[in-house]
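Left out: one protein chain. Kept in place: all the others.
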Amino acid sequence: MNENIKSGITFGLIGGLLTFLFGGWSVGVLGVLMGIGLGLALGPRFNPRDGWMSLAKQALPAAAASGAILLVLSLLQNYVIDPAIGQNFEDLDVVIPANLVGVVGGILFTCIVTALHGLSEEWERKGKIILLGLVILAFPFVDKFTELRWTAQIIFALIFVILGLGLNIVVGYAGLLDLGYAAFFAIGAYTTGILSSPQHNIFLNFWLVIWIAAGVGAIFGLILGAPTLPLRGDYLAIVTLGFGEIVPVLFRNLIDVTIKEPLTCWILPLFKIQTACITFMSHEDLTAGEKGINPVGRPILPIIKLNEAMGIELVIKIAVLLVALALITFLYIRIWRNGNRKVGSVASYAAIVAAILIVFLPIPRTRVAVFDNVLGIIQPGEFQSDNPIPWYFLIIAIILLSIFLINRLRESRLGRAWMAIREDELAAAQMGIDPVRTKLLAFAMGATFSGFAGAFYAAYIRGIFPSVFDFSASIIILCCVILGGIGNINGVIVGGLALMTADRLFLPALKDFLKGLLDHTVLPALSSNPTLQAAVGQNANPILYRFLLFGLTLVIMMSVRPEGLVPSAQRRMELHAGEESGGTPVAAK
Amino acid sequence: MSAKAKSILRGIVVAAVVLYIAFLLGPIAGFDVPAIAASIQADPKQLIQFLIIGISNGAIIAIIALGYTMVYGIIELINFAHGDVYMIGVFTSLTVLSLTGTLNTNDPVKIILGLALALVVSIASCAMLNATIERLAYRRLRNAPRLAPLISAIGMSFIIENLGLIWASQSWLVPSFGTTGGASQKFFPDLLGTIFTVNGWKVNLFEYFGIPLRFTIKDLLVIVLAVILMVGLYLFVQRTRLGKAMRATAQNRDAAKMLGIDIDRVISATFLIGGGLAGAAGLMAGLYNNTAWWFMGFRAGLESFTAAVLGGIGNITGAMLGGFLIGLLASFSDGYLNARWTHAWVFATLVLVLLFRPSGLLGEQVGQKA
Partner (left out) sequence: MSKRLFVLISVLVAASMLLAACGGGGGGGGATLKIVSSLPMTGASLTQTQTIVNAEQLRLEQANYSACGGKYKIAYEAWDDASAALGKWDPAVETENANKAAADKSIIAYLGTFNSGAAKLSIPILNQAGPLVMVSPANTYAGLTKDQSHGAEADEPGKYYPSGVRNYARVVTADDVQGAVDANFMSSKLGVKTVYILDDQELYGKGVADVFEATAKKIGMTVLGHEGIDPKAADYKALMTKISTSNAGGPPDAIFVGMVVDNNASQLLKDKVAIMGDNTKVKYMGPDGIQTQAFIDGAGKDVAEGVYASVAGLAPENYTDAGKKFLADYEAKYGKLTEPYAIYGYEAMNVTLAAIESVCASGGDPTDRAAVTKAVFATKDFNGVLGTWSFDANGDTTLTDMTVYQVKNGAYSAVGTFK
């Protein structure tokens, strides 16, 4: 059996075993996803000069093997596993199309993705991007149709992806280990909560608040970063840990704040000078403590949410938006021709600001029936918690923006300064890099992205509670970064998705699966021996092993890929410097 | 005005501003000077009482911190699972005490024998556990990126916590665990108190001297044990061959290897000793606080690691000092400031100390490491 068939079987096995856990339509979705994965794995093994048709043909046996395994396991799930874990037999109008889609789609996508490798390098890249874009675009709709309800979990994973991207600047680029990054997450979320909730009766628009949250995050990045400057290595880590511990305590406890001016209130009276005591704040509840701030305002898309009375405003808004867009396009074209990029970027940023301003115009609170439900999927107006799709696209947009900004940052003078500091601070300082400024900016930039994540989180959950932001959150974010591949944007994304879907999707499903197996198969089988049955029932309950499973996930992932799932090219070269050829072929063809 | 006078003046101004801000905002977090002064005035001897409580609590933190500082010194890894090894120490000793019937006896001799056995078993099993963790989770990552073992350590910490959770529900091992599941706190009987009350001795040693304060046999025991362990460890590291090998490895692993030191063995030994200390701390904490809880390792680990850093990581005396300092801080904050802010005060002090001594209290103030 050759390598390709082996890979096919591996992917089929992974997909098939996952269907055990999720059942229903999952076989269709998993089949397609595994197909794409298999295609990505197979592509580089073939000679691109054979042409894409030939590549697709060469991939066929492996794809077929994968599909066959998937089908066998999926049927096993329907006929053997489901009864064993006490699930009802699924409807045939789900089973048949799901299996068909899984098998046929899987094979098809394997061949397509493999065939991409036979195209020219540029087209291969474009093809992959288009494919990725399609998957991202289609995912929530497919998810809605198949009723798998993965979108909400993916959104949550993506929040951690943003946090990971921000932390990656501090830890990955600048090399400063931060063990209290959740503090910035908390600051972003609380800024949003305080500025758009009944807590202080301030109701700012989400689109404004998210930028304020990012700004406040950056400011606190500077404030909390400053004391760490003289520190090195893990002393720095422990101070960040300290801030990470202090900040949630602050948010939890600032519920009864009284500020009295000390001179007039007790220092002067100490010297027998009687003065009137000046009080700045008396028993103010700033953060609502453990009660939490709730409900936090949600984003609104005003262009769609209008009523008849607002017709003129609608026209104005659309007109302004169109003018702004035209301006941006025009300026970009001009500048592209003339090569004066600086003027261009300033002007286009101004245009973007103008476009954003439209969003802040007053918004009527009533709904319009005509626009109420576009395509039956996307509701206009305020984002609702029962419909994850707008949230999904919002967070995808934030991530794309973050990736864009971080890429620009990394390639800028500042980004190179970070990496210089990471490699050798002394040498970097000798080369004229100001370590103080560079490090502070790393903290500030890192905190900016957690501001985005915090704002999104607060609006999405609608409520914030201080216990969410404690040490374990910092640790999980750090895990996402290191697990994925420190210093590498793609790695962080993969790491965040892998870890959070493990916690939110995979492990709970595994738990339910094992529990079903225990209750419906294992325990009845032991009925002849009541003591053993009781002992097994008490101790084998998978609910009890949730932490263990999570811990095992971390340990196993780390020992399999110590450099992370998708290591940065640089680190990969460092690690495999002495070897003839690395385990994973580097992008060369 | 001379430059010196200028700098002194500037120092005074800065200090005044900092003090003013502390006085202005401090009361939010319980730092209310008039109130503190009033309560000290009302009962000055309480100050000493808080000191005693702080030192006893600090002693336990200090011993766990020793394990952290040793492991860190030698492989530069924050062994997150260390606090949970300590938790396993508590459960091991409790189980040994239960299996030997020590929990149900009033006979002082039996209790002391049981405690001695529990100490030995707890030290041995925690040492083995810690070394096993190193073997399974860290060794293969020795040449991996620096932060990879950290994640492994966090994973191990989750796993051990879960094991503690399961352990605490096994009432056939320890009947007093009851039937309420593993999540709740379990009682660790006050065996030392039993010895004393059976013999008609006073549990509070100060009563013999007529001092109106509490200094129980438990306080004495944890403090004495902590000092003994620290001195022993110090001598071990300074005098013995293995200790020297450890220091050499900590200083430069490659050079140590070239000199013929078996690095793997030295690291294993370090983990064994660190685990053993955690086991000893487990029994002590069990006797002192009378609690066994699957989650107790988390906070203990966090505080002792902080203690190790505060004292200067890699430095044995520093870890002790850091531990005592944290114990004292927590005790004074509970007593004079406000209990709900204690955790924040501990870490705020840590930040302040590191600002002025960037390598910890006793850490070598070294320059750039190449």
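Letters A and B mark the chains in the order given here, with residues in each chain numbered from 1 onward.
Heads up, the rule we're going with is that a residue touches a chain if its C-beta (ideal position, glycine included) is under 8 Å from a C-beta of that chain, and two chains touch if they have at least 3 such contacts.
If you're wondering where the values come from, they're calculated on a predicted model, not measured in any experiment.
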Listed by label, the shown chains touching the absent chain are A, B
Per the touch definition above, residue among B:183, B:198, B:255 or B:352 touching the missing chain: B:183
Touching the absent chain in the whole complex: find that residue among B:141, B:330 or B:361. B:330
Contact with the hidden chain, among A:230, A:435 or A:508, goes to A:508
Kindly state which of the options A:52, A:156 or A:173 is in contact with the chain not pictured. A:156
Can you say which of A:28, A:244, A:292 or A:491 touches the chain missing from this structure? A:292
What does the interface between chain A and the hidden chain look like in terms of residue numbers? 60-61, 64-65, 67-68, 71-72, 75, 78-79, 88-89, 92, 95-96, 99-100, 103, 149, 152-153, 156, 198, 252-253, 289-292, 294-295, 384-386, 388, 460-465, 467-468, 472-473, 476, 503-504, 507-508, 511, 543-544, 546-547, 549-550
Since one chain has been left out of the picture, which residues of chain B touch it in the full complex? 39, 42-43, 46, 49-50, 53-54, 57, 60, 158, 165, 176-187, 189-190, 214, 285, 288-291, 293, 295-296, 298-300, 303, 330-332, 334-336, 338-340, 342-343
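Methods note: only the chains that are shown with their structure count from here on.
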If you average the CA atoms of chain A and of chain B, how many Å lie between those two points? 36
Would you tell me which residues of chain A are touching chain B in their complex? 171, 177, 227, 230-232, 234-235, 237-239, 241-243, 245-246, 249-250, 252-254, 257-263, 266-267, 425-426, 471, 475, 478-479, 482-483, 486, 538-539, 544-548, 550-555, 557-559, 562-564, 571, 575
What part of chain B is in contact with chain A in the complex they form? 20, 23-25, 27-29, 33-34, 72, 76, 78, 136-137, 140-141, 144-145, 147-152, 154-163, 165-166, 169, 182, 302, 305-306, 309, 313, 340-341, 343-344, 347-348, 350-351, 354-355, 358-360, 368-369
